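Rest of the complex left out; these chains stay put.
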Amino acid sequence: MARFLKDRSKAKGMVPGSLVLIGRQKMVNPVIQLIRFNKDELYEETSESFLEVKEKCLSGHVNWINIYGLHDLEMIKQLGEEYKLPSLLLEDILNTDQSPKYENGDTYDAFIMKILHQEEGSTRIHAEQITLVLGENYVLTLQERKGDVFDVVRERIRKCKGRVRSSGNDYLAYALMDALVDNYSILIENIGRQVEDMEDRLFTNMDAKIVEEIYKFKTELNYIRKAVRPMREFIASLLRTEDTFFQKKNIAYLKDLNDLIIQCTEAVEMYNSMTSDQLNIYNSNMSNRMNEVMKTLTIFASIFIPLTFIAGIYGMNFDYIPELKFKYGYLVFWVVILLLGGGLLIYFRRKKWL
Amino acid sequence: MARFLKDRSKAKGMVPGSLVLIGRQKMVNPVIQLIRFNKDELYEETSESFLEVKEKCLSGHVNWINIYGLHDLEMIKQLGEEYKLPSLLLEDILNTDQSPKYENGDTYDAFIMKILHQEEGSTRIHAEQITLVLGENYVLTLQERKGDVFDVVRERIRKCKGRVRSSGNDYLAYALMDALVDNYSILIENIGRQVEDMEDRLFTNMDAKIVEEIYKFKTELNYIRKAVRPMREFIASLLRTEDTFFQKKNIAYLKDLNDLIIQCTEAVEMYNSMTSDQLNIYNSNMSNRMNEVMKTLTIFASIFIPLTFIAGIYGMNFDYIPELKFKYGYLVFWVVILLLGGGLLIYFRRKKWL
Amino acid sequence: MARFLKDRSKAKGMVPGSLVLIGRQKMVNPVIQLIRFNKDELYEETSESFLEVKEKCLSGHVNWINIYGLHDLEMIKQLGEEYKLPSLLLEDILNTDQSPKYENGDTYDAFIMKILHQEEGSTRIHAEQITLVLGENYVLTLQERKGDVFDVVRERIRKCKGRVRSSGNDYLAYALMDALVDNYSILIENIGRQVEDMEDRLFTNMDAKIVEEIYKFKTELNYIRKAVRPMREFIASLLRTEDTFFQKKNIAYLKDLNDLIIQCTEAVEMYNSMTSDQLNIYNSNMSNRMNEVMKTLTIFASIFIPLTFIAGIYGMNFDYIPELKFKYGYLVFWVVILLLGGGLLIYFRRKKWL
Amino acid sequence: MARFLKDRSKAKGMVPGSLVLIGRQKMVNPVIQLIRFNKDELYEETSESFLEVKEKCLSGHVNWINIYGLHDLEMIKQLGEEYKLPSLLLEDILNTDQSPKYENGDTYDAFIMKILHQEEGSTRIHAEQITLVLGENYVLTLQERKGDVFDVVRERIRKCKGRVRSSGNDYLAYALMDALVDNYSILIENIGRQVEDMEDRLFTNMDAKIVEEIYKFKTELNYIRKAVRPMREFIASLLRTEDTFFQKKNIAYLKDLNDLIIQCTEAVEMYNSMTSDQLNIYNSNMSNRMNEVMKTLTIFASIFIPLTFIAGIYGMNFDYIPELKFKYGYLVFWVVILLLGGGLLIYFRRKKWL
C-alpha cells in the first residue's frame, strides 16, 4: 500500500473547499477534549459534541480543545463557523495527506503537521496528520485517531510544571509543537543508533539481510524527512512573520524549536548519507568475497584439471603406449605430477592469489 | 519515437511569430465549445466556427470557450484578432512542445500547461499541451484533441456545485487548473503505489523484469516532472505578480493550488529517489545471489575435482602400480578420499561458505 | 584532440588585448558580406575589403555586415577603429575558445556565441565561435569560416517575410540569435530521439556497443551544454539590462528567445540524466545475464562433476574392488547415479535456480 | 552506540528550559578555574564552588572562568542567576548534544561548540561540547570533563606572549575559539594525510582492509563536518552581527578565524569526495582482478576439459574400439591433443585473454 501518498481519488473533481475526509476512517465517534486552565484553575472535560465543549471555554483562560477523529463532517463545519475558519483550511484538515504547512490567517495561525508513530517491534513508521490552530484565546488540535505525544504536556499542565500554566495560548501551542519535534528526534535517534551499529556488522557479517535492513532505514528516513523538512521551512518562515499570535516574549522558545528541528533535519540527512555509504561498502565487501571465492575455485580447478588429464592419458587402452611398459613409468608420472602441481602453486603464489 | 521533444524541423527558419502547428494533427475540424453562465443562467453551444461562438459571449457572464483541435490556422488568427493576442502567443499555442509557462499580458493572462494521459493498461504517460487564456470576461482553453480532465468542472457548472457558478472568470480559470493538477497527483499516486509495492518484491523475487519496471517508473516520473516543475515555478511567480486578472479575494485558492503542486513535485522527487535506491538494492541483491551461486560451484568443484584426479590415477594402466596390488588398496583409497573430502568440507565451513 | 579546450599556448604571455587568432586558420582571405535594407530597398554586396563594405552602409537602413574568416588581423583592427570597439573585445573575437558571453558596451552590445555543426553521418558535434555586435545602426557578425545557420534569415530578408524588413537592427540581431538557438534545439532533439530509442534496445539487446553509444550521447550533450548554458545566463541578464540597443517594443521577442533557450538547457539536463539512468540499467541487466550464465555453469558442473568422480572410482584397477564383482553392480551404479543427479536437480530447483 | 546522536530520552517531556544533563556524567565534582589578568597582574585559582570564584572576579580585568563538569545543576543555576543567563541557554549548556550555534543575547554572546578528541592509536574521533559565554567583563567556558585544547592559550597568558594579556575579554574569547579551530585543522590534516597516502596503496594492494579504512575515514570526516559546518555558519553570521561584545578593532581576528574555518570545511569536503573516488577506484580494480582470475580459470578449464574428454574416450572398455588397435593410435592421439590445445591457445590469444 502506498504509504507516501494516500488515495485521493475520492477527492477528485470535488469543488475546492468541499469537505471530504481523505485518509483512514477508524473512529466512529469523535472525542472532543477540553483542557481549560490559568495559573490558578484547571478544568477538563471530554465530550462528543463540539458545541457543548465550546460553551465551556472562557476568555482569559487557556482553552485547549483537542479533537480525535475527523469523520464527523458536521462537527468540522460547526468548528469552521464558530472560529471563522475558511473552508479551504477545513478541507486541508480533512485531507490528511497534506504536506506540513503553516497558514497565517487573520484570526488564527494554523499548523498542519505530522505525528510519527513507530509500530511496535518494527522500524516501520506511520504518520498521522495533526492540525493545530492557534487563535485569540484558544488552541485547537485535530487528529485522525487517539494516541498522541501530548501526554507529557498534559502532565505538565496538571502538575503545574514549568511555565505552561502561567503562560498564554501561544506558549501552549509552542509546547505542543515542541513535544511533537521531541518525538521526531527520539525516532531519528532510534534509527540512527541502528544505522551506527550497522557499522560493526558490515565488516564481520555478509548476511544478505543487511541490504534489506539498510533499505528499510533509508525508507524510514525518507518518510521522516517528509514530515520534518517542510516543518523546518515553516518554522523558519514563522520566525520571520510579523503578525502571528505568538507573543514577542515567547520568540526565544520558537528559536529553540527552530534549532531542534534543524538538528533533526541534519541528523536525517547525515544518517541517510551514512546508509548510502554503507550500501557502497557492502557492495565492495561483496566483491571482495566473490573475488576470494573465485580465486579458490580457480586454484583448485587450474591445478587438478590438467593433472586429471594426464592421469586420463595413462588410463587409455591403446594397444601400444610405450610409457606404460617403462619400469619406472609410474614413478616418473608422480614426479611429473608433483612438478606440474608445484609449478602451478608457485605461479599462483607469484600472482598473490595465495 | 522521441516523447520528450517533438519534431521542430517544420518550424526551423520560420519567421518568429509565424503560425505552424508543431505536434500531431489528428483532428480534421476543430470543435469549439462555449459554456456561458452566471449565477442564474447556463448556456452551452458547440460549433465549428469560432466567430459564431464568439458572438454568443455576453459580458457580465462567465464565458468559457474551449477549443479542441489546433490545425485550423485561420481560426487561430481570428482568435488572435478578436482577443488581441500577440502573434508570439499564438505561435506558442501551436507549438505544442512548449515547456509550461505563464505570460502576463496587458489584456490577458496566458498559461501554457500539459494534460497528462495514462495509456490504458500501461504505465506510459503522454502529454497534450493545453493553453488557458484568461481575459477581462472570457476564459479560453485550447487543446490538441478531444478528451480532457475538465469534465468534473463542467459537471460542477451544470449542477451548480460549489462556488463556480457564483464566481467570475478567474475562479473558473483556477478551477480548471486545479482539475489539471488534481489529475497530476492521481497519476503520481498511481505510479507511487507501484513504486512502494516494488519494495516487497525486491527481496523475494529476483526477476529481471524488475529492472525494466523500475526504469519505466523512472522514465514516467521524469516525464511528469517535465510538466509539473515549470508549473510549480510559474504558479509561485503568479502569486507574486500584482496586475493579473485573478481577483484578490481568490488568492487563497491560488495558494492552495500552489500547495498542491508543491506536494506533487516533492512526491515526484521522492519517488524518483526511491527508484534509484531500489535499483541499488537490486544490484546488491544480485551480487548476493551471484556470490551464493559461485560458492556452490566452488564447493562442488573444489571437492570433487581433486577426488576425481585420485580416482584417475588408479585407473591408469601402468604395468607397475604397487598400490593396486595391496590387499587393502581399495579400502585405503576410500579412507583417503573421505578424509580429503571431509577436510575440504571443514575448510569451507571455516570460511563460512557453508 | 581536445575538443573542449583549444590550444592557447600561442596566446600565452601575450599582452592582454593583443590580437592573436586562437583556433583553426582555414580561410586564406576573409569574405565580407553586406546586406543593407529597409522596408523598401535591399542591397547586397560581397567583398574582401572591410572598408569598402563599410562605405556602403547607410544610416536609417539596417546594415548587416557578416564576416567569414578571422585571420586578417589588419581587418580586425580597422573594424575596431571604425566602430570604436575596445581591444579586449577584438581579442575575444579572435580567441575562438571563449565561453559564450555578453558585453554591454557604451556604443555596442556584443554577443559571443557558438554555432554547433553536426558532422555528416555521425553524432559528433563541433562548435564554431560567432560574435555578434549590435550597434547604433549596424549588426556585425564574425565567424571562423563559411557555412552558418543564417540562410533562413537571409531568405526572409530577401523575400520580405515576417517583420524583419520593417524592423530595426535590434530585431535583426534577435532574428539571428533565434536562428542559432533554433539550430541548438534541432541538434538536441536529434540526440534526444536516439536516447529515447535506446530505451527499447536496452532490454532486448546486450550488445557492448550500447555502452559506447550512451557515452557518445553523454559527451555530445556535455558539449552542447557548454554552448547553451552560458547563453541562457546571458540572455537572462540581457533581459535585466536597461541600456541595451534592444528597443522596448522588441523585448517580447527576447523573452521568447529566453523561453526557447531554457527549454534547450532543460532538455539537455533531462537527456543527460536519462543516459545516466540507462547506463545503470545496462549494468543491472548485465549482472542479470552474468547471474544466469553462472547458474547454468554451476548446475552443469555441480551435477556432473560428482557423477564423473563415481564413474572414475569404478574405472580404477585395484585388484580387489568388491562392487565390480557384484552381479547387479552396474545396475546399482545407475540407480545411485540417477538418484544423486535427481537429488541435485531438486536441490537446485528448490533454490529457484531452475 | 550512537555517536552522532546522544540519548535524549531523559529529556523527553521535560518542560522546555528545564535543566537536565544529556550526556556522560563522569565527573563527581565540578572543577572551577579562574584566570584573572590584565597587562600587569595575573591571578589563578581553582575551586569547587562557583560563588567563591565569582567573588574573585574584578572589573577592568579579564576574568576567564573555566568549568569542567556539568553535573552540578545547583551550580548551573547559580551561574544563570549571577550572569543573568536565560534558562533556555542553561538547558542548551546541559544538553551536550546540541549542534554548534551562536546566540546573541542582550548581556552576553554565547557559543556552543565542540572539542574534538582523537582516541589514542585510532582514527576514532569523539566530540565534547564546550560552551563559551562572553559577557561585559567575563569569559565563561563550560566543558563536560577535564582535558581541553586551551593549554596553549593558558601558556600564552602566563608567559605574556602575544596580545592576549594586553587585550580584553573579547580577544580572549577569540583566542580560545582559534585554539579550538586550530585543533580541528590538525585532526583534519591527520586524516587527510592518511587519505592521500591511501592513493599509493590503492594500486598495489587489494587488501580488503582498505575498504574498511576508507569507510572509517568517511565516517570520521562526517563526524568532523558535524562540528565544523555549523561553526562556519555562525562565525559568518557573527561577522554580520552589529551589537556583539567583540570590539571593532578585533574584527580582523574574527575574519582570520573565518578564513581558517572555511579552509577546514573545504578540506573536509575535498577529503570526503576523495574517499568516494577511492572507493570507486577500488571497485574498478577489484573488477579487474576478478576478470583476470576468471580468465585464468577459463583458459585452464576450456583447454583441459575437452582434452580430458578425449582421453576418457580411449579409456573406455568397449569390446570394439578400432582406434585402439591402430599401430600409431597413441601417436595420432597426441597429435590431435596438441593441435586442439594449440588451437585453443591461439583462440584465446586472439581474444587478447593471454
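Chains: A, B, C and D, in written order; residue numbering restarts at 1 for each.
Definition applied: contacts are C-beta pairs under 8 Å (C-beta built on N, C-alpha and C of every residue); 3 or more make two chains touch, one makes a residue touch a chain.
Please read these numbers as outputs of a predicted model, since none were measured by experiment.
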item	value
Total copies in the full complex, given that 4 are placed here	5
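Methods note: only the chains that are shown with their structure count from here on.
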item	value
Chains touching both chain A and chain D	none
Labels of chains that are neighbours to chain B and to chain C	none
Shared interface positions of chain D, touching two or more other chains	315
Chain contact graph, described as a line, ring, star, complete graph or other shape	line
Chain C residues touching chain B - in the complex, by the definition given at the top	151-153, 155-156, 161-164, 174-175, 178-179, 182-183, 185-186, 188-189, 192-193, 196-197, 199, 202-203, 252-253, 256, 259, 262-263, 266-267, 270-271, 273-274, 277-278, 280-281, 283-285, 287-288, 290-291, 294-295, 297-298, 301-302, 305-306, 308-309, 312-313, 315-322, 353
Chain B - residues contacting chain C, complex	1-9, 11-18, 86, 88, 92, 98-99, 101, 206, 208, 211-212, 215, 218-219, 222, 226, 279, 282-283, 286-287, 289-290, 293-294, 296-297, 300-301, 304-305, 307-308, 311-312, 314-317, 321, 323-325, 327, 329-330, 333
